[in-house]
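Note that one protein chain of the assembly has been removed; the remaining protein chains are unaltered in position.
Moving on to chain A:
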Amino acid sequence: MGTLQSSPAPSEYADLSEKTGFSFEQIGVLHKRFRHLSHGENVLRKEDFNGIPDLASNPIRTQIVEAFFDQRNFSKDGDGKVDEIGFEEFVVVMSHFRPPSLHMTEEQRESVRKEKLRFLFNMHDSDNDGIITLEEYRHVVEELLSRSGALGKETAKGIADAAMLEVASISVGHMEPDEFYEGITFDHFLKLLATFEIESKMSVRFLNMDTITLCK
């Protein structure tokens, strides 16, 4: 398990393990990483994430970091943002990326999918009103294209518009002339990405942290 400098003791691991589904070993490895990022402290702040060199070139870096400090990802009815998180919240956020286990019932698989899609939804819905509006979606696309430089806003707008149109036609189907599509609700989001197989795509392999894995 590696050397741990201090608390939490394995009994706390048991709690975390039950809550998030990670094994003790995985929690140990995550804890090591947490302490490395937080420079030995017990809480992690936004600035600590700036110390990760590879993250700097990621176009959606801000959203990812925000997601760690978003209380909606900590529990079902959380709301608002915090400035610092402890190890428990760190693990809870990470647990959204756990690969699905082999023996799962259809129900469990469905709930895992919902959980992951909820995480994605929260990332897009920055003002937490339960709807991804056109502006928010445009922001998402702009961020994605932010590394491409010159092409910028107009193209992002066009793409986001096309995407919203698609969602509208999938979720609402035929619309009357005076109807207006307000935004993507969580249900529409689910419907949109129904065939996306998110439970396997949105997974990171946690056990072998420092090894290169070639196959998923």
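The rule is short, and it goes like this: contacts are C-beta pairs under 8 Å (C-beta built on N, C-alpha and C of every residue); 3 or more make two chains touch, one makes a residue touch a chain; residues count from 1.
Just so we're on the same page, contacts and distances are computed from a predicted model.
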item: Listed names "Fibronectin type-III domain-containing protein", "Sodium/hydrogen exchanger", "Cell cycle control protein" or "Nuclear transport factor 2-like", with the criterion being the UniProt name of the chain not displayed; value: "Sodium/hydrogen exchanger"
item: In chain A, positions touching the absent partner; value: 30, 33, 36-37, 49, 52, 54-55, 57-61, 64, 94, 97, 99-100, 102, 120, 123, 134-135, 140-141, 144-145, 147-151, 154-155, 157-159, 161-169, 174-175, 177-182, 192-193, 195-196, 200-206, 209-216
